[in-house]
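Removed: one protein chain of the complex. Kept in place: all other protein chains.
For subunit A:
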Amino acid sequence: MLTIHDDVDEAVSEITDGAIVLIGGFGKAGQPIELIEALLRRGSRNLTVVSNNAGNGTVGLAALIGAGRVAKIICSFPRQSDSELFDAKFRAAEIELELVPQGNLAERIRAAGSGIGGFFTPTGYGTMLAAGKETRMIDGRGFVLESPIRADFALIKALKADGVGNLVYRKTARNFGPIMASAAAHTIVQVSELVETGGLDPENVVTPGIFVNSVVVVPAQITSNGSTEVAR
């Protein structure tokens, strides 16, 4: 059953201390910045966040980390030119980092969403990121056992939702959205536009509404090139 929320604060109001939260986005593309900032206002602490990066600049995930709300982050690429808030927390040993190769991160999330108990992947075999993990030779090649990442909540951004929670995305802002939507007990989506049920071509739906629990509209500025830069 889909809930359409009036504002982002209401949408994140069930996120408790200690929750495991998947956060979509690759860099800023697809990052649900308004939902993350609502989570920051809510004040939930001791969070485990799963996201490809560890925040950019001082907004969104970077602000959540900077405020000390994230006890642990599971990600592939924390260090970037503008990840100074994460860098400071990491150097002060105030955040735990689980570094995961990006494809393993994606597949662990996908596995959780599709009920897979674990999988053998060649990525990382023979490297320090596979240290201590079970390995197996399959057809003469080394594989590493990886486990699913299930979460309590997912915060993602899509372009449009309809009244039953079907989603479409925009360009490379899709990234982790569809797999994260499937891997959380409660998936919260910020969209630029809510259309009436029947307003999305079923052939073009990317995330079916079964994976979506909450939708909130965050109006976007349509720039001259059609980009959906959110007004801020």
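Observations
Throughout what follows, a residue touches a chain if its C-beta (ideal position, glycine included) is under 8 Å from a C-beta of that chain, and two chains touch if they have at least 3 such contacts; residues count from 1.
Throughout what follows, contacts and distances are computed from a predicted model.
Among the names given as "3-oxoacid CoA-transferase subunit B", "Septum site-determining protein MinD", "ABC transporter ATP-binding protein" or "Glycine cleavage system H protein", UniProt records the absent chain under the name "3-oxoacid CoA-transferase subunit B". Check A:L40, A:A173 or A:I188 against the missing chain and you find that the one touching it is A:A173. Touch with the chain omitted from the figure is made, among A:G126, A:G198 or A:P219, by A:G126. Although one chain is not shown, part of subunit A still touches it, namely residues 26-30, 52, 76-80, 87, 90-91, 97, 99-107, 109-110, 121-129, 142, 169-179, 206, 223-229.
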